[in-house]
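The complex is shown incomplete by one protein chain, all other protein chains being positioned as in the whole.
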Amino acid sequence: MYGSDFTPPGDTSDDTPRIEATDLDAQFQAIIDSDGKIEPRDAMPEAYRKGLIRQIAQHAHSEIIGMQPEGNWISRAPSLCRKAILMAKVQDEAGHGLYLYAAAETLGADRADLLDLLHSGRQKYSSIFNYPTLTWADMGAIGWLVDGAAIVNQVPLCRCSYGPYARAMVRVCKEESFHQRQGFEILNTLSHGTTAQHAMAQDAVNRWWWPSLMMFGPPDDASPNSAQSMAWGIKRFSNDDLRQRFVDMTVPQAEALGLRLPDPGLRWNEERGHHDFSPIDFTELFEVIKGNGPCNKSRMEHRRGAHEEGAWVREAAAAYADKAAARAAEAPAA
Amino acid sequence: MTELSASSGHLSDSAHADKSVYALRLGDDALIYAQRLAEWIASAPQLEEDVALGNIALDQLGQARSLLRYAGAVEGAGRDEDALAYFRDERDFLNAQIFELARGDFGFTIARMLVVSAYQWELYSRLQASTDETLAAVAAKAVKEVDYHRDHATQWTLRLGDGTDESHARMLAGLDLLWPYVPELFETDELVTTLATDGIAVDPAALEAPTLAYVDAVLTEATLTRPVTEVRHTGGRRGLHTEQMGFLLAEMQHLARSDPGARW
Partner (left out) sequence: MTAVPAAAISADEVRSIVAAVLDPEVPVLTIDDLGILRDVTVDASGHVEVTITPTYSGCPAMEAITADVTQALGDKGFRDVRVRLVLAPAWTTDWMSDAGKQKLLDYGIAPPQPRDDTTVRLTLSLRCPQCGSPDTRELSRFGSTACKALWVCNACREPFDHFKAI
């Protein structure tokens, strides 16, 4: 997932279903314990079902809100090849959203209800999309850093206990890695291009680095939902472990790009076998989650606007389907 | 097998120039249409349409790239697809005006897609037989893609025309807005008739009857009728455009022009 499944400290609106031992019948826990898969028609604790719907829906919401910051640049892409790649990428995100809503529906949810929850602000999407895309280099930084972080977050979900979600993630991760490569190529071209292009690339990395690290969520000691997700086999690694994996993976790539990661404290720690990095200022993340990021309002307004503007189209489609069904019922049986 | 480069044929210089212009006309149609359709991405009435319109825009962009690349190769002045897309000014764009009209609402979008995809289907299904190998190859791919676009527009025309009172009214309004720009698609001139005589191009005049027959059949089933109007707007093939074109190009071209020597 895109890492929005957490809440600021002191937020009491969290509706995360809590684990209750009495909910778990022996059969269900046996499947989980043996690393088996739960399928849509299997019995499952209500809290597991609700928690999964919420997580899959937030992932789907993130895909569709995530179309906006990149969709911004389709009309302005600086070459036809880049325009085609970006168009295909945003289409891919819409396709992933569609697929994930269908995966949530296997658990008895309804896409229209989930969209209502998004539009009314009762379900969230990844906070990373509340940052603006200011230059073309942001298309590279999103692909390289944001998609890169998303992949690190999502790869463990390929083994998550819920079958349809796990299988969806296998395909989504493979498709996302093409996006990450394309983002890297955009930055690589800019970094080795004109002076102005190099500066544009460095500026984008400066702006997207810290938000990308925050996509993994708060530190483990401040992450309220992690323990139960782990017990259910939905989550496999802690936020800090995944964040460390991302940093270790990204540092050599930055060197290859000839771009600097904006952290003076970033250095290899021989003893740990990992890169050390400076503490993350999570107050910013929590502000964005609370709705005070640069684009929270405009993203939601755009989403609600498109939905409301399209209401007459959806009504027409429903009316036509009803008429067609009525006509089919009247027609003599073939 | 046909590569996207100019075939050194027996054609005269002027015939080469004409062929380049013809490819440019079709390429500009597809490029400008792709630019307009892409405006729907992240703004469509439902997620399926974000995907569908993005897909159709991408098909059009792909066709545009093949055609522009070929136009540049035939011209022989060293212009590639990006030079043609980003570094020509408005008066040098040769698309028909119907493609550049502002995005409009979903009713207008579907009205335009119905007419344009029916036209492109008739065009490309004939252009497959062009004596020019490259144009024939581009057309053979494009016709399969446009077939899906035409089907998509057909299904939505039925839903909107025979859906609710509002959707019916919006489809009629979309058709009204569109119709003065339809005849330009079927206009012919000396350049294209000469190429058509040589079997290179398809004479647009020959596409009018089959295109409108398809459109009429769909409109009738959708309880809609084709608008009657004497108003005709034209000029795109000579580089005369609507006021909406300048804004489209400004947005599309500004970044590429901001650092002209740069690779992106």
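Order of writing sets the chain letters: A and B. Residues in each chain are counted from 1.
Quick note on the criterion: contacts are C-beta pairs under 8 Å (C-beta built on N, C-alpha and C of every residue); 3 or more make two chains touch, one makes a residue touch a chain.
The structure displayed is predicted, hence computed values, not measured ones.
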Handout entry: Touch with the omitted chain, as defined above, among B:18, B:39, B:59 or B:162
Key = B:59
Completion exercise
Which of A:85, A:115, A:215 or A:234 touches the missing chain? It is A:85
Fill in the blank from the handout: Among listed residues A:25, A:39, A:113 or A:308, the absent chain is touched only by A:39
Completion exercise
Residues on subunit A facing the left-out chain by the touch rule are 39-41, 81, 84-85, 87-89, 91-92, 94-96, 98-99, 102-103, 105-106, 163-164, 167-168, 170-171, 174-175, 177-178, 181-182
Problem - Interface with the undisplayed chain - residues on subunit B - result: 1-4, 48, 51-52, 54-55, 58-63, 65-66, 133-134, 136-138, 140-142, 144-145, 147-148, 151-152
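To be clear about the criterion, only the chains that are shown with their structure count from here on.
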Completion exercise
Separation of the C-alpha centres, subunit A versus subunit B, in whole Å, is 36
Fill in the blank from the handout: Listed in rising order, subunit B residues that touch subunit A in their complex are 31, 35, 38-39, 41-51, 54-55, 57-58, 61-62, 64-65, 68, 81-82, 85-86, 105-106, 158-160, 162-164, 166-167, 170, 251-252, 254-256, 259, 261-264
Handout entry: Residues of subunit A that touch subunit B when the two form their complex
Key = 64, 67-68, 71, 74-84, 87-88, 90-91, 94-95, 97-98, 101, 136, 186, 189-190, 193-194, 196-197, 302, 305-307, 309-317, 319-321, 323
